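Here the complex is missing one protein chain, while the rest keep their positions.
Letters are used for the chains, namely A, B and C, taken in the order the chains are written, and counting of residues starts over at 1 for each.
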Amino acid sequence: MHHRYDVLVVGAGGSGLMSALYASKNKNVSVAVLSKLYPTRSHTGAAQGGVGAALGNVSEDHWEWHMFDTVKGGDYLTDQDAAEVFAKDVIDAVYELEHMGLPFSRLPDGKIAQRKFGGHTKEFGKAPVERACYAVDRTGHMILQTLYQQSVKSGVTFFNEYQVLDLIIEDDALGEKVCRGVVALEISTGEIHTFHAKSVVLAAGGYGRAFKVTSNALSLTGDLMSIYYRKGLPLEDLEFYQFHPTGIAKLGILITEGARGEGGILRNDSGERFMERYAPTIKDLAPRDMVSRAIYMELREGRGAGKDKDYLLLDLTHLPREIVEGRLPDITDFARTYLGVDPVKQPVPIQPTAHYAMGGIPTSIDGEALADGNGNLVRGLYAAGEVACVSLHGANRLGTNSLGDLIVFGKRAGIAAAKYAEGAHFEELPARPDAFAKGEIERLKSGTGTENAARIRKELQETMMDNVSIFRTDETMSRQVEVLKELQARYKNVSVHDTTARYNTELTEALEVGYLLDVAEAMTASALNRKESRGAHAREDYPDRDDESWLKHTMAYRDLSRPGNVLIGYKPVVLGRFEPKPRVY
Amino acid sequence: MIRAKTYADAKEQSHTNAELNWWIFMRVSGVVLVFLILGHLWMTYVSVSEKDATFTAVTAKLADPVWKLYDWLILVLSLLHGANGARYSIEDYVRSRPNRFWVKIIFYAVMAALFIFGSIGLFTLTPSFNK
Amino acid sequence: MFVNLKILRYNPEKDKRPHWDTHKVECEPGDRVLDLLNHVKWYVDPTLTYRRSCAHGVCGSDAMLISGRNRLACKILVRDLTKDGGTITVEPIRGLRVERDLLVDMEPFFESYRAVLPFFINDEAPPAGERLQSPEDRERFDQGTKCILCAACTTSCPIFWVNGRYLGPAAIVQAHRFIFDSRDHGTERRLNILNQNTGVWRCRTAYNCTEACPREIPVTQLIEEVKRAVMYQQV
């Protein structure tokens, strides 16, 4: 089947829906959204704690403070032009969400309620400030629902349960790369569709499923990052992957930082509030990378709780029941359901969990996808949300800044894509645009290999967790490079047994394993290459930040002539208002 | 919004208070029927024998206008209440639209016949009738 | 421990009618049923088909009929269903066409959702900041905002099983969320829709929806509130 839309959005999470809504405000273009999940199943719905914006509803706040926190939180790898646009625009974006009906929690005076969150401070780091606008502990759920509701209202066209398999990117006469559409599998029928478009917005989310313990959905497998990378196009700053300090032990299900924002305390086996030793000023509300490292240190030094001493405790027992059940009802429910622990009475076992990709498809502040580190674009291609790297989050994202990222840059990308499409024409498709996708499926379905994709994924997740996690060394990462080469080789021997066309989820999962392997490859290479510690990238063999040689973004390219080999390039950091300083809290 | 594709769909979606009114009626008639029916059962079945419901006994009782009205109220309310209740069931279980239509028509006809038959009985009756 | 996982399988491309498949699965008491399904899919029979995503009860993908009741496979643990050596049955939710194994056609469900105008309606020009709303007014419609559109309620309703034209509890919960939002102006239109033959009046207060809701939304209560709202509006 063949379709034609002026603007195509891939992904229906917060960023995808935001793009689609704003693109479709431009009445001169047709817009469609493709998503491998029903829109409301997207993982934006799992976000709990809040969206950061300097509304100042509870106490004085300014966008400059927010910008500063973002830059400092990102360990100065944040591009300051992006941070400035973000900190200013997110205020209006939050009001816009409210105008769309989003049911924020309220203060007694009727304004949007706000609470404290890790790394968000007043007066450039003096003390924590209430900046996270929240809707109970379901902020992401409300954003996703509200945006979907508005899409229904404005009649956005959806192609649900369509899994994108390929981007159609060709060189034009001048050698510039141009995106002309996408190829997708209709999961319900097994049919391959070609979508011809003037501009495409990628909003396909992260790849947490590369790790064993993660807060991410089973469907977050880095598909579009990988597809981009397979074309020889760069992925930016992949070495920066955030581990959230408080995942439910073993399961990885997230317990929002809002729990600490409301007064929760982290304790080790002996009940000590250990964060006092690591971040004396803001203690439990230090940025995530620091808290996660502190937890690892505690575990490593044998101060973990439980019989295997492999987890720590999040203590909410000193808080009134109304706060715990009233402001954190979902996580109370998670702890009760999955652990049989009542957070009102007992501390909750926690461990760091793979959470968020700071890196991704490099873009300009209007979401335009970059083809290299020199500012060349892939014309007609845009990206936003977790799949993209603006780079707002630098080396470490602050809590609540991702939802803000979705609504600010999702909107910008949608507007820019629509504007571009308005003035562009449909560029000719190659002769057989779906050849690659069909070939890939053909190979999997007719192969005689004996490898099981699920086993490969399991090994990938376990080795990534061991070798490229919170602390890294040359040794562990070099080992992982070899592991990945072996897994890639084995992946070539995967075959899909299910011959059915309709809802062939064995096939879609096998494809996803392929994406995970590629993203892991780029990530490991980027991490091995960066010989310093910054933000979420903590190397034991290079424990210090080194602005002299490493204040720059990594651009990882697949070496198309030598598979398995990754080429590293760089891109300068946009500096500005805030000079890099040591990062202490 | 589900767009009506046929006349029947459109009619179903048109805005009337029929369902609301029936819903209220079910409740009001229900409350009244509790007294009427439980009373009726007590008086004619539990406290006295079925054997006693002879022709003479029944006709004698119904000669009294108060009982006439009592029984007629039961007749009207429970037929309406029961018929509407049965309509709920028909609409739930009879899936195809033409079948549903015919089942309902036939069912309403039967209910109407019962009502007419019962009413004629009640109101044409005099103790001397047909002696 | 071991449990017998009994799954109702149906692949319309191959099977004439649904049939049961049983797998003996090793597991922990704290495992989710979704973990068991994943185990079977990944290591035993890859053709097993179902939807899933978040794996912790927030995305609404995996409502199934598990051991006789509608639940999310990712939110029900083995220990809550059976003991060592026991049996867990898994079937697709009822009242929607089975596409394959545990996966059903959700389109009719979303069609009912869209029918109640499930979006904020207020055409007045918004203020520069937020519209104000008191915490009490916000609380009034809180329950409905929790809904994840999993369809566990609608497909547990005995009326919906036999009468697919009934909009169903999930759609009414969505309507409730807006009807009782002090900022919204679409109440009258929504109440008119729910006053139709296919609306709230089909509910016979069977409470299966309330029991099934994984988000612990008091669904029946919300439906009753909407019934009264319709009544007061018309009277």
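As a convention for this text, contacts are C-beta pairs under 8 Å (C-beta built on N, C-alpha and C of every residue); 3 or more make two chains touch, one makes a residue touch a chain.
Rule of thumb we're sticking to: contacts and distances are computed from a predicted model.
J.: Write down which listed name, "Peptide/nickel transport system permease protein", "Succinate dehydrogenase subunit C", "Heme exporter protein D" or "Oligopeptide/dipeptide ABC transporter, ATP-binding protein", is the UniProt protein name of the chain that is not shown.
T.: So the chain that does not appear here would be "Succinate dehydrogenase subunit C", according to UniProt.
J.: So which of the visible chains would the left-out chain be touching?
T.: B, C
J.: From the list C:61, C:112, C:133 or C:210, pick the residue that touches the absent chain.
T.: Touches the omitted chain: C:210.
J.: Write the list of subunit B residues that the hidden chain touches.
T.: Counting over the whole complex, subunit B touches the hidden chain at residues 27, 30-31, 33-34, 37-38, 41, 45-47, 49-51, 53-55, 58-59, 75, 78-79, 82-83, 85-86, 89, 110, 114, 117-118, 120-121, 124-125, 129-130.
J.: Give me the subunit C residues in contact with the hidden chain, please.
T.: Residues of subunit C in contact with the hidden chain: 65, 67-69, 94, 156, 158, 204-208, 210-211, 218, 220-221, 224, 227-228.
Here is the rule we go by: only the chains that are shown with their structure count from here on.
J.: Using CA atom averages as chain centres, what separation in Å is found between subunit B and subunit C?
T.: 37
J.: Roughly how far is subunit A from subunit B, centre to centre by C-alpha average, rounded to an integer in Å?
T.: 64
J.: Using the touch definition from the top, which residues of subunit C touch two or more other chains?
T.: If we look for residues of subunit C contacting two or more partner chains, we find 114.
J.: Sort out for me which residues of subunit A touch subunit C in the complex.
T.: 37-38, 40-43, 45-46, 55, 95, 98-101, 103-112, 135-136, 138, 141-142, 145-146, 149-150, 152-153, 188, 217-219, 251, 253, 330, 333-334, 337-340, 452, 454-455, 458, 496-498, 500-503, 505-506
J.: In their shared complex, at which residues does subunit C touch subunit A?
T.: Counting only subunit C, the residues touching subunit A are 11-14, 30, 32, 41-43, 46-47, 49-61, 75, 77, 99-100, 103, 106, 110, 114, 118-120, 122, 126, 128-135, 137-138, 141-142, 145-149, 177-178, 181, 183-184, 216.
J.: Where on subunit C is subunit B touching in the complex?
T.: Within the complex, subunit C touches subunit B at residues 111-112, 114-115, 117, 159, 162-163, 165, 192-193, 195-199, 201-202, 204, 227, 230-231, 234.
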